[in-house]
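Here's the structure, in structure tokens; my notes come after.
A selection of the complex's chains, in situ.
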Amino acid sequence: MAEDKTKTTVPVKAGDIRPFGAIPVPRVTPELLSMVRTGAVYSLEQIVEPGIPFWDGHPPLVIAPYVRHGDMPELAPASVGNEITTLPMHGCTHIDALSHIGKWVGGEIELHGGVKVKEVMSRAGYSALGAENFPPIILRGILLDVAASHGVEVLPDSYGITGADLKRCEESQGVTVRESSAVLIRTGFSKYWRTDNARFSNKGAGINIDGARYLAERKIAMVGTDTEAVEQWPFDPEGPPLPVHTYMLVDNGITHVESLYLDRLAAARAYEFLFIALPLRIRGATGSQIHPIAIA
Amino acid sequence: MAEDKTKTTVPVKAGDIRPFGAIPVPRVTPELLSMVRTGAVYSLEQIVEPGIPFWDGHPPLVIAPYVRHGDMPELAPASVGNEITTLPMHGCTHIDALSHIGKWVGGEIELHGGVKVKEVMSRAGYSALGAENFPPIILRGILLDVAASHGVEVLPDSYGITGADLKRCEESQGVTVRESSAVLIRTGFSKYWRTDNARFSNKGAGINIDGARYLAERKIAMVGTDTEAVEQWPFDPEGPPLPVHTYMLVDNGITHVESLYLDRLAAARAYEFLFIALPLRIRGATGSQIHPIAIA
């Protein structure tokens, strides 16, 4: 499965649309549009505000007025306001770029496709596999409400979702994981968003390596959850760290969407839909904050 | 035209979808989907990177690795990277929230709908009309390539686009500005993006108050341009400052999308399309960076 290196080494320009790992160039076919049945739109983003949970290895959250209305009397009778922000992007509803996760191979760290970190990482960010490479994401999406298929409001702390769990959920809902789908998995952990941040961040249910293999074998385009890590947290201490991240992003180019808000989609039993996410193209970044939607 | 204050005073929660000024709650009707003809997708975002043009009243652009791959040997064989960013959001491809522009009325500053700045502005941002109020934006979009209809590659510096200019462009292209449309206006100024930033920022062609009235009378949902200000820059020194911003955002609740990349859309003569933008829901912010698309 030779990676075409030109994909990663010719810098993207405005307007360019390329595949990025398993995320294909969007083609809005009649088949894809047939996902739209009622036309109802669901917003899947958690609101970004002080008090959201995130790992303290991410930068802190600052949202502060910078120019305030009234600051520039020379513009009267008009006035303007803006703000300065520093955000823990990976703590907001976001999508990981393939530059986010690597693995040690020999004495070096490699990203997806064998890209060597030492050749692409600099103080300017990542010259390959950065967020600027995201195409618009327009896919068949499915929701697997694993919490519901387990008959619980929220999965147990640190529950590891297996392939069998996913399969059972598909069957109970009557939907199927298919190639190039965006698979959204609901654990119910949104319940702890801003109400029990330690639990949200440190005890998340999520897919384990078995669940990850189940999805990768079906050649999905991306996977998202209503948790901070997509993968079971903490991961199995007997095995290597971050097994799902490594397997999905590095080995398979399948990226993660984290901290989704899925409760209304689940309440509506909207299990198949048109999924749209439009990642920001910030050159060299390791991901992008997004406001994904489902149109059912 | 009484503004329903409840719209602005009950804080939005995750999943809530409400109108925001002239932007309606999305309804993905068959009529709207009929805008999709070939299924071709256009990315309308300028890439965010060092060297982009923006007003120095916005915060500076910082994109710097924070955790770098290799920093956390305890995760081996996995590795992770992230970054710290401070971005001049209003200098990236973005959409203005209605909290961005106000006007002095008596001795006070009011935002759209008569919301008084002093009642909603705090060090936490804006408790009304902030970016968290954006619904997903899914609209009929049209491109008015005013540069092309003038037979030029780029409009002259500081050119003021009038209603007559817009009408002539509609006629030459065979499209019509209609209620609830997203109107994208091309001036050609993307040519100066990162190649002549002073010109891009200080000499932008744009609609003047006559052009703005033309659009507002047709009850459009939003207007965007490939310039920094949407409005003619500098504005007419004989009149009040920021006349278009004030008229559109404050008086009419019609927001602006700025620094769009429209060249490929124009080259394809894709004049009518499904327009989608998914603004980030950052509580209290004055706008949102976006990656808008057109599906033609």
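Just so it is clear, A and B label the chains in written order, and each chain counts residues from 1 on its own.
Keep in mind that, in the parts below, a residue touches a chain if its C-beta (ideal position, glycine included) is under 8 Å from a C-beta of that chain, and two chains touch if they have at least 3 such contacts.
Note that the structure is predicted; figures quoted are calculated from it, not measured.
Participant: With 2 copies present in place, identify the total for the complete complex.
Facilitator: Spelled out: 2 chains shown, and the full complex contains 4 copies.
By our rule, only the chains that are shown with their structure count from here on.
Participant: Can you check how far apart chain A and chain B are, centre to centre, with Cα atoms defining each centre and the answer in Å?
Facilitator: A distance of 25 Å separates the two centres.
Participant: For the complex, which residues does chain B have touching chain A?
Facilitator: 12-17, 25-29, 33, 36, 39-43, 45-50, 57-59, 63-70, 72, 74-87, 89-90, 92, 99-104, 109, 111, 117, 121, 123-126, 132, 134-136, 138, 190, 193, 240-243, 245-246, 261, 263-264, 276-287, 289-293, 295
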